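Here the structure comes first, spelled out in structure tokens, and everything after it is commentary.
FYI, not all chains are in this one, though none of them got moved.
We call the chains A, B and C, going by the order they appear; numbering starts again at 1 in every chain.
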Amino acid sequence: MTIKKDYVRPLDLKNGRIDMGHGAGGRAAAQLIEELFLKAFDNEYLRQGNDGAVFDIPAGHKLVMATDGHVVSPLFFPGGDVGALSVHGTINDVAMCGARPLHIAASFILEEGFPLAELKRVVDSMAAASREAGVPIITGDTKVVEKGKGDGVFISTTGIGVVAHGVNVSGANARPGDVVLLSGTIGEHGVAVLSQRESLEFETTIASDTAALHTLVAAMLEASRDGVRVLRDPTRGGLATTLNEVARQSGVGMLLEEAAIPVLPQVDAACELLGLDPLYIANEGKLVAVCAPQSAAAVLAAMRAHPLGGNAVRIGTVTEDPHHFVQMATRFGGRRVVDWLSGEQLPRIC
Amino acid sequence: MCLAIPALLIEMIGPDQAIVELGGIRKQVSTALVPDALVGDYVIVHVGHAIGQIDPEEARRTLAMFGELAGATPALETQP
Amino acid sequence: MKYIDEFRDGGVAQKIAARLRAEAAPERQYSFMEFCGGHTHAISRYGITELLPANVRMIHGPGCPVCVLPIGRIDLAIQLALDKGAIVCTYGDTMRVPASDSLSLVRAKARGGDIRMVYSATDALQIARQNPGHEVVFFAIGFETTTPPTALAIRTAHLEGLANFSVLCCHVLTPSAITHILESPEVRQYGTVPIDGFVGPAHVSIVIGSAPYEHFAQEYRKPVVIAGFEPLDVMQAVLMLVRQVNEGRTEVENEFTRAVTSEGNLTAQALVSEVFELRASFEWRGLGEVPYSALKIRPAFASFDAERRFGLGYRPVADNKACECGAILRGVKKPTDCKIFGTVCTPENPMGSCMVSSEGACAAHYSYGRFRDIPVRVEVAA
């Protein structure tokens, strides 16, 4: 047997598992960072190897910081996984403030016993998402919790971005008469995840729509820097809850056209089967925008010209309403309130 | 409300077990309660069980009747 | 989706709406009760109220198996999970129904109870097979639609000799509930509560057939139209009820012939009678004790009866005093007549049965209809 002088037995990425030592801050933790995280995310900032990352920003801009925890179960689902999600989700929250995302920080909470092979899959997927989006993961942290006190891996990501001059995007900016735009079909992410849940399992080709929306936002702001008033990604709680949030924040009402809201037939079918409403299902690659009426057409055209906005549509109008109701003219010809999600959306039998 | 939905029976996969299709998704259901259902039938699925079947002819007649003048279409089944 | 999309056609809806406007006599009020939450849901979700003439009013009945589940029954399920250490399996719908001590199954789970949501009774069986060291109880709720799958699960467990599986049976019967409403003093005294007819259950009728409703039509002189749960089905059923009222008929008509026959699903009925028998009385939330309105497990399957197996004793628990559900379910009051509607009692913190599931009268009004109580200006600029 010949052993190299500085040989260190590498992480067993095939059969190894996370143990408490990987979170204890010693040599095992350092090895995990080097052989897994650093290798996958490799960039100059992370290579600084310090408690945080130091970076420059273009002068004179406003900054945006956004954070999200990612706790999806199962960790892997059609169209994505918790890793890609954690990158896209935070890029999107930064972008929804009208900003160009620059950097991401990632905090991992690992459960003792989590297979290193799965962790590697997650980390590689994050790395790919970050590379593709051009938003590097520049600093991070890893903790390990005891078996039964976590769920494989939780990832909290925080993004930082810069807002261009003249951009003023906020959920508080909607005004009566504004136009509500939606970037595409709703409900795929939530249904793709549900389809993998034990005891709900069904076969479908629906894949999560998880995607980084910052380039779409850039195209929209290019079309009208000041006409885009609100941007929001309808994640948890779905389109319905997101629009209610905006209505309340801006002190307005909304009137939607059900017929205008695009839903894939498979998503519709899954919702019928489980007693769910696509309006309340999570999306991870869609955005809703409120635009000044005079800019709406240009913004919509810019969305449609972007690969992530090909199915963009105008779905409604902002109204004056002291109760901040989101209402909807139904495809059937009636009208109803589209309320906030109440509690958790559970599959129903009645 | 007893959520139930018509779905196309596309394959029998075992005793009292079948695959149904609905808007492009497939799901395994029990057919123990509809012993006469055949592939090609539309069964009504509730909590993972087919509990009844759609009669296509009746469906057609119902659609034709909607909003017609009373008696304008063949009368629906009426119990005295 | 075939047999679904065609029954949601807005153009046809306009046609039925026009017929209704033409046929509903302007000089009179029509009040119909849709017994089922499924119909309530369709009315809310598709905005059907807007399409009905102003003098046609729909009263939401008690037809939601979750809403009618009394506190004491949820308490039993919680007791099984928290005190007896059983794995309690149940449909998602029951998870948030309020129980005693500010609990619910969701909250009991948060306190450490092993409570699992299942999609089917079959899944509960599977959990029992996978956990031979644990008692697994299926908390079975539902009307006649949902009962046959439970019967099937019990019979399967019996055939397999599955020793750790049992069922907390809360299956209830719709005809008894409708009778109970019709027997209530307010409804009996003609004029107090004007129920001019019933939209009869859709999926329940697939199993039991249309025949069981003939009794009401005769006995109580009320028209019944069995209708599907799609919005066009509901509108057509209302049109058919208006016609019966106009013509003075009190018949059972079947709008849902594509799925409902007179005799129903005989296979399912046979299975249900093999496994279950009538309970002498059962408490309905909002209605109180209703005689012969529910099922229990037959002695032949006694070992699968969680009530016997764990020696559970039922203890009724009163609803919030302010709650008007009883009156609402009988059509005597509306949700907005309740002092705590939308404030203390909300879908997040339901106080009474009508707020429990989204099918409940109060919940449906809260989520879909409350804008109608308030004038909303919709101004589209430029």
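As a working rule, a contact is a pair of C-beta atoms (placed from the backbone, for glycine too) under 8 Å apart; a residue touches a chain by one contact, two chains touch by 3 or more.
Quantities reported herein were computed from a predicted structural model and do not represent experimental measurements.
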*Total chain copies in the file, per protein type*: A x2, B x2, C x2
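The criterion applied here is as follows: only the chains that are shown with their structure count from here on.
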*More C-beta pairs touching across which pair, A-B or A-C?*
A-C
*Could you state the distance in Å from the CA-based centre of chain B to that of chain C?*
21
*Distance-wise, how many Å sit between the C-alpha centres of chain A and chain C, to the nearest whole number?*
37
*Could you list the positions in chain C whose residues touch two or more of the other chains?*
1, 4, 37-38, 64-65, 91, 119-120, 123, 142-143, 146, 359
_Two-or-more-chain contact residues of chain B, please, as numbers and ranges._
1-3, 5, 22-23, 46-47
*Would you pull the chain A residues touching chain C in the complex into a rising list?*
175-178, 199-200, 253, 255, 265, 268-269, 272, 274, 277, 293-294, 317, 319-321, 323, 325, 327-337, 339, 342-344, 346-350
*Taking the complex as given, what residues does chain A use to touch chain B?*
195, 202-206, 265-266, 268-270, 272-273, 275, 348-350
_So in the complex, the part of chain C that touches chain B is made up of which residues?_
1-4, 6-7, 12, 15-16, 18-19, 36-41, 63-65, 91, 119-123, 142-143, 145-146, 148-149, 152, 201-204, 206-207, 210-211, 214, 217, 228-229, 232-233, 235-236, 239, 243, 251-260, 262, 265, 267-268, 271, 359
